[in-house]
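The complex appears here without one of its protein chains, the remainder shown in place.
Here the chain labels run A and B in written order, and each chain numbers its own residues starting at 1.
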Amino acid sequence: MSIEPVLFYIFSAVLVFAAVMVIAVRNPVFAALFLVLAFFNSAALWLLLEAEFLALVLVLVYVGAVMVLFLFVVMMLDINLTPLREGFIKYMPVGLVVAVIMLLEIAVVVGPENFGLDQVAPPPRHGADYNNTAELGSVLYTVYAYPFEIAAVILLVAIVAAISLTLRRRPQTKYQNPAEQVLVRREDRVRLVKMEAEKAGSAEGAEGD
Amino acid sequence: MVFEFPNFVPALAEIFVLTMACVVLIVDLFLTERNRVITYLLSQATLLGAAVLTVSLHNNSTELTFSGGFIRDGMGDVLKVFIYLVVAVVFLYSREYLVVRKLFKGEFFVLGLFAVLGMMVMVSGHSLLTIYLGLELLSLSLYAMVAMHRDSMPASEAAMKYFILGAIASGMLLYGMSLIYGATGSLDIGVIADTLRMSPGDDMVLLLGLTFIIVALAFKLGAVPFHMWIPDVYHGAPTPVTLFIGSAPKIAAFAMVMRLLVDGLGPLHVQWQDMLVILAALSIVAGSVIAIAQRNLKRMLAYSTIAHVGFLLLGILAGTENGYAGAMFYVLVYALMTLGAFGMILMLSRAGFEADEIEDFKGLNERSPWFAFVMLILMFSMAGVPPFVGFYAKLAVLQAVIDAGLVWLAVLAVLSAVIGAFYYLRIVKYMYFDKPGDESALQSNFDMRATISANGLLILGLGIYPSGLMALCVTVLR
Partner (left out) sequence: METLLAVWEAIPETWQNLLWIIVKILAIAVPIMLAVAYLTLAERKVIGYIQVRIGPNRVGPRGLLQPIADGLKLALKEIIIPTRANRFLFLMAPLLALAPALAAWAVVPFDDGMVLADISAGLLYVLALTSLSVYGIIIAGWASNSKYAFLGAMRSAAQMVAYEIAMGFALVGVLMAAGSLNLGEIVRAQEGSLLHWFWLPLLPLFFVYFISGVAETNRAPFDVAEGESEIVAGFHVEYSGMSFALFFLAEYANMILISALTAVMFLGGWLSPFQGIPGLEDLFAWVPGIVWLLLKMSVFLFLFLWFRATFPRYRYDQIMRLGWKVFIPITIVWLLVIGVAIMAHLGPWFD
């Protein structure tokens, strides 16, 4: 009896609990935080599957960046949830029926009959020198180079779309141009003027006392 | 692990479009508002160059590259060339409209080119992964294009609906693909088909995966009962974007259906045929009937799209080579007709006036007999009146359905088409027998007039000689 199944069940239980709470809690900030918890536990499950790269990247990207921005937005928004929940009771029976049917179907299909250890053999254990990151990299940049490039283009489109939808140039806004500030020369700002002294006597008078 | 350099030649057109899209993106940064037309010209040049590349690389053999993720074959080449053509015409029709409404921005063309790239990836996708990624690339560009008119509430609402439903559909597609992957152990379309041919086909996993994939495809195509987004998006989006969404992506969606259902899950034909029969019957009936109630031309064309999608599915569900060829013929013709119809709306519109109500076409004959005639050709063709090309398209798919032994479905489709003819002919009646609301002459530039005339004449010409295009469809699908 190893400790791994125990860990698996603990992480899975917390994961399912957190996932349910994401949609069950009323406060959107709590929902986002429960989502973070769910991400953490799925990362832990990935670690159990010897996929440490995916686990760490999940934490790094989703927890460390995406959810931070998500929280940022959710905290800023003052959402009044009451109107959003108006139709909830009305549609719940239909929703529940559909959800239960879907759940049953999936449970029937994705059960041990079709994906059990008899159908799909467990992958072999790897030694301590097995490097998940290197393995992943070596197929990602060879066999899957084409999908990888398309994914990169999708990200580029996302950037273009986000900027074109949000960037508004307002003519009255005042910008600083640091380059201009740095490149400014003395001659542009200060002009030294040679002037005749106004009265010869006054300087002597000042010196006198 | 030894890295084998993939063969880039079959994908030259894709590489060219990607490079040029990036070039346009950067060049556009340095252009002033007055020189924006350079972006437009560069985009057109990109499409032209891609067409040249695709045509020059065309032959009837099949080439695989990028570890089996990319396929270049006759069908793909023909569909791609039509996509370039359609998008080029979309850009041309849109220009005036965008300039007048201060929407003439580089992003429209850049996103359009990326959408073209997405469609090319879809058309050439030979693994579940690349097909999905191509679809996402296309969809993401389209969502952004719908939302581009930021100050318009309907456009934002349409973009939101499109995005959320599109995301749900993508989720369904991914889930279905994951089940198929779980059952067959491969992402490669060819390997999946081989595995399925070996094993008996009523595996529960496969069936559930297939169902999810078909639901997702129905969402993307807009087949009833997954059509709710189509009227709102068509209506809310700026007309050029509606034109874009309504035309070229349907060609790509046809390719996706062919790759996924026919090439990949072909051995499950018996199972998916029943599902497609339901989708097709519902789409044809609902599309034809609901369109009658519409006062807005864009909305009406949206419902007409739903009906057309039903006809397209008829050809595919027949499961024969003639059926596929008929469906391909249908989708190409449909794209050309949609171009013309929305092009007419764009041509009639001007600053502060959208011309998207059916009433706006009243008395068009008195204002411009020639363009009223072009619209007449388009409407007759969409209704499926002989000798216009729409008739032959419908005929081809109906024949395939009858050959497949589904006579009741063919009868239902014909009856619905007759009902549907009513609303197309109503527009003709408005144009020829009603008094115009405003008498002003049409204002549009020369290339728009010339292209839309050519578009109408092409429909007429293809109606008289449909055999050329039909023969092309049959050859590339053999």
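The criterion applied here is as follows: contacts are C-beta pairs under 8 Å (C-beta built on N, C-alpha and C of every residue); 3 or more make two chains touch, one makes a residue touch a chain.
Note that the structure is predicted; figures quoted are calculated from it, not measured.
S.K.: Just to confirm, in the complete assembly, which displayed chains does the hidden chain contact?
M.R.: Even though it is not drawn, that chain still touches A.
S.K.: Which of A:52, A:105 or A:149 touches the chain that is not shown?
M.R.: In the complete complex, the chain left out is touched by residue A:52.
S.K.: With the missing chain put back, one of A:5, A:64, A:95 or A:111 would touch it. Which one?
M.R.: Missing-chain contact among the listed residues: A:64.
S.K.: Looking beyond the chains shown, say which of A:18, A:36 or A:157 touches the absent one.
M.R.: Of the listed residues, the one touching the omitted chain is A:36.
S.K.: Taking the full complex into account, what residues of chain A touch the chain not shown?
M.R.: 3, 29, 33, 36, 52-53, 56-57, 59-60, 63-65, 68-69, 71-72, 75-76, 131-133, 178
The rule is short, and it goes like this: only the chains that are shown with their structure count from here on.
S.K.: Go ahead and note the Å separation of the Cα centroids belonging to chain A and chain B.
M.R.: Chain centroid spacing, chain A to chain B, equals 34 Å.
S.K.: Using the touch rule from the top, collect the residues of chain A that touch chain B in their complex.
M.R.: 105-106, 108-110, 114-115, 138-139, 141-147, 150-151, 153-154, 156-158, 160-161, 164-165
S.K.: Could you list, by residue number, the parts of chain B that touch chain A in their complex?
M.R.: 1, 3-4, 6, 18, 22, 25, 66-67, 69-70, 105, 107, 110-111, 114, 117, 121, 127, 129-130, 133-134, 136-137, 140-141, 143-144, 147-148, 150, 179, 182-183, 203-205, 208
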